[in-house]
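Missing here is one protein chain; the remaining ones are kept as they sit in the complex.
Chain IDs A and B follow the sequence of writing; residue 1 opens each chain.
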Amino acid sequence: MSRYRISGKGRVDHAAPVSFTFDGKTYRGLRGDTVASALLANGVHLMGRSFKYHRPRGAVTAGSEEPNALIGTSRGPGRFEPNTRATVQELRAGLVTESQNKWPSLSFDLGAVNDRAYMLFSAGFYYKTFMWPKSFWDKVYEPVIRGAAGLGRSPTEPDPDHYASRYLHTDVLIVGAGPAGIAAALAAAQSGADVTLVDENPEMGGSLLSDPGVAIDGRPAWDWIDAQLGRLRAAGVRLMTRTTAIGYYHQNMVGLCQRLTDHLDSPPKGAPRERMWRVRASQVVLAQGALEKPLVFDGNDRPGVMLAGAAQTYLHKYGVRVGDAPAVVTSHDSAWYAAFDLADSGAKVAAIIDTRATVRPDLLDAARQRGIEVLAGHTVTTTTGRLRVKSLRAAAVRGGTVSGGRTIPCDCLLMCGGWTPSLHLFSHTKGSLAWDADGGTFLPDRKTEAVEIAGAGRGLWGYDPVLADGAAAGLRALQGLGRAGHPAAFRVANDRPGTGTSHTELPTDGNPGKARAFVDFQNDVTAKDIRLAVREGMRSIEHVKRYTTNGMATDQGKMSNINGLMIAADALGKQPPQVGLTTFRPPYTPTSFGAFCGYLRGETFQLTRKTPIDPWAEANGAVFEPVAQWRRAWYFPKAGEDMHTAVLRECKATRASLGIFDASTLGKIEVAGPDAVEFMNRMYTNPWTKLQPGRCRYGLLLGEDGFIRDDGVIGRLSPDLFHVTTTTGGAARVLTMMEDYLQTEWPDLDVWLTSTTEQWATVALNGPNVLAMLKPLVQDVDWDDFPHMSCAECTVAGLPARLFRLSFTGEIGFEVNVPARHGLTLWETLMEAGKPFDICPYGTETMHVLRAEKGYIIVGQDTDGTVTPQDAGLDWAIGKAKKDFVGKRSLSRPDIVAKGRKQLVGLLTEDGSLLQEGAQIVLDPDQPKPMRMVGHVTSSYPSTMGHPIAMAVIEGGFDRMGETVFIPMPDGVRRARITSTVFYDPDNARLKA
Amino acid sequence: MTYEKHQFHSAPVLIEDLAPVLRLSLRVKPAHRDTLARVLGLDLPVRVGARSAAAGTEALCLGPDEWLLTAPEGTDLTTPARAVHADAPHSLVDISDREITLRLTGPAVLDLLSACCPRNVAAMPVGAAARTVFDSATVILWRDGIDSFRMDVWRSFAPHVRSLLAQVQGEIAAGL
């Protein structure tokens, strides 16, 4: 039995010991313990060092709001996690933990020198210290700051766990399963409503788990909880523990993070570590209770100084007495009960120090019965003890004067500065808060969502009002669904009502300038820092926060915000609401990246589309590249080939004989209906009326602004049927754009659009031998009437096909479309039939080189959304006689017809070097910097012609043919001559074969 | 062909590939809907998500002027439709190969779908269908029974969707 464990007490399993290590030492706890409760049971209060001053710290809470006891936890390689709250992490067999911010050891730390130099590290320290000289910014200051920054250490391996996601739709979501939440759930679970009750703790019951002496409806609190949870389960209520509501978003969407395996000795195979729930609730009830505030006095951060409510929780939930001789300092009645419970468990309570001069007589009586000394109207001015509190100094406060201090020995000090309603989630909704001067706290005011706040979350105290309020909130939520239910009432015995007052720092007779009275434990912000910030001109709490870092730690100021506000308001001589409250943002508690990622990692990190021919490419050694959402074969290297060699081989094989290419990713849209040709005339720049069925045409699509959006070859299969192709990346966008015009501008047209991108697998064949190879495989095509730019529905290799004769390479070319299920068969058949011609599979890189040699543009590479048809040299694609088409009016806008627009030209370097795509172009390389850039390289490739080729957009490029321009690069200036974009076969002789 | 099919009887979820069917996208304006319905021999429901069936052919209303027709392979719906094209202009496009269909069944099928489907799938009536999203893929989800769904996925999205389904299936099998 551990020294501070009370035999048989608490909700832990005394028959189930669990071993774990902390900083290399093995300890024993019990099943049901947290790391913090197990350490406390072993008398260990020192659990970490603070972030800035490296001051020794212990657990100050028993929950997720813990600022101090942050530890690293580990379950083998890749499963190390820093900054886990020891007050939340449940014990599991073999758990390995370590303290943080210490070197070389937790009890002896060199960084604690910062603590003695604290006068240097006051508010605004970073802003003041790291200013001058400028030369120190990157050489000295940044390395120093980076070296000291960070909380804990990062894991070094990838996280081997996986994480899950779920959407959930529920009628009523209740956050917090304390008395108010349970009462709300009981009320809401009438009339068949779908109710979900969540709690971040392993067990439901909330504060009742720490108040077992309370009785409800004649049953002890814990029995009552069991009975009610049984009722809820029977009513079909979804009960979720270890589930934290981390964010509250629009229209009652609440994000929940459910921890599934961190508490298990050995998680089942395949189980996710955590699951993120995106819950859409018709009604939400927030029953999150209240968070206890510390009191602010010198030495309030020593190990052993903790919140009174936390001590009460350790006692009742875990059977752990946090000390043998606790002292209590409080401004609220609740801490008196903690003192009584500890006394009743065998502790010798050193004293109850209440800042209030007048205390409820029944509390005084109860203290007297237990022989506890009471110091009402007193303050605590300081504490002693290096690694654990040893004593406190209490002094009387009369008329604002502190006098008569005396030292009281203790082995822990339990403090309570009142309670702050937990309104973080409510604040996420932009619900407004109203200042309650009596309670010294903010309460929920105007709501923006269908939400109820119940219990201590709206400032109520004592189980009787809280239960009644929870039931009423649950009933209102039910009525909000349009359903009826009966009101409920609860009889509470042994209730623990309470009130209190709020403070700034406690009064002291010491030098306030030397007091280390902490407001934000995690970020080491003292009351003095906040007052200094105000003296130095900070007026808004947002400025005070950023200047001091108060409330900016991972606990988001759960314990520090109100104390900080009270002190800032006092220093400014204003009321707290005039100074304001900082904004709470999701997540409520630190949440793992894994939970946010969910399934979006590994092979499902991003949607990756694959063509029907992809398996062949993979089996044949293709290197892939991503193009839009697709993965496409980039090139097919043979043994020993690098990319350059492989691509040149593929290019030459295609120009010499025959190349085969998977073009299945091309967007395809079926445009069908009596008004199809009218629609095409309106959408595309080209004229379509005279295009005969069985023929194709290059189509150019603009936006209304006149800039090129997309292009592709379009075949007319019958008078009222067009087979439109788009760029790979533009498919969805073009269809959406066309649908938009049809639905909203021209709903009168009888024409319909259907995406057929994936209906067809498309194989491109190019090269001088293509006809010889393809003809024997094709049926139903009249070869005497199938010139370049023809199309037909026919049979290829026994498969139903749409055959297009077109070229994106400059060689004779075809695109064979077959139903997608036959794509792979077609490819394999063509590969076989192409053997006598040394058929060469090629990838997107070769496709790019071949098209660039012919000056064919790629929309999105050679154009960037500011290029007109004229700029790209595509005037010929504009139907001049057409009265209107999308973008036509813009082609005569002043900016579009102005001189000096960037125009697409070819570039040949004088030294034969390869230019970089994106490189900037200047006219005079000797001009002073910054140079005037007149354009940039859009495409650049090695070519089959023995020298690299490039395309570029250059101001007034068409008028500069033959001129030399300059491309400054880090290793020197390149010279290049402006040429036509057509480098290969400018007369198209090869297409006419 | 079956994808990761559980062979034991009480599998919480089964994921199977279904054989191809004839799948046609019908687009027609409301004024001519009845004409098409007549020649196709089945009702064309007007409420988005509603289905009808007759003689092996099924129609799903996907939009105010859009129906998805499915029928056994080899069924000829094109010829009768073409016969009325002049009077009732429409578009009838074969998309049999555009999508593949998965059948998802089992007592945990709603968990499986809710992993990646933001829509309230549980509230979808049996006999309805919807075009919706599963993670970042657009899918058509058919509810054929309390625990039985079909999911039409564009062919190229199928590897991604299958991988997600397999992950969730593993998670369901782990029981947490």
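Observations, loosely collected:
FYI, a residue touches a chain if its C-beta (ideal position, glycine included) is under 8 Å from a C-beta of that chain, and two chains touch if they have at least 3 such contacts.
The criterion applied here is as follows: contacts and distances are computed from a predicted model.
Remark: of the listed names "succinate dehydrogenase", "Sarcosine oxidase subunit delta", "ABC transporter permease" or "Urease accessory protein UreF", the one matching the undisplayed chain in UniProt is "Sarcosine oxidase subunit delta". Hidden chain, full complex: it touches shown chains A, B. Residue-wise, the contact with the chain that is not shown comes from A:H250, picked out of A:R153, A:R233, A:H250 or A:H947. In the complete complex, the hidden chain is touched by one of A:T241, A:T591, A:T795 or A:S890, namely A:S890. Residue A:R280 is the one among A:R79, A:R238 or A:R280 that touches the chain missing from this view. Set against the missing chain, the residues B:A54, B:V133 or B:I146 yield one that touches it, B:V133. Although one chain is not displayed, chain A still touches it through residues 249-251, 253, 278, 280, 448, 704-705, 736, 739-741, 743-745, 747, 883-884, 888-890, 893-894.
The missing chain lies against chain B, touching residues 47-49, 62-64, 66, 118-119, 130-133, 138.
We take it that only the chains that are shown with their structure count from here on.
If each chain is reduced to the centroid of its CA atoms, chain A and chain B end up 33 Å from each other. Of all the residues in chain B, the ones that touch chain A in their complex are 20, 25, 27, 29, 65, 89-91, 93-99, 111, 114-120, 122-123, 135-137, 154-157, 159-160, 163-164, 167-168, 170-171, 173-176.
Interface residues of chain A, counted against chain B in their complex, comprise 162, 164-169, 260-261, 267-272, 278, 280, 599, 603-604, 607-612, 630, 670, 672-674, 750-752, 754-760, 819-821.
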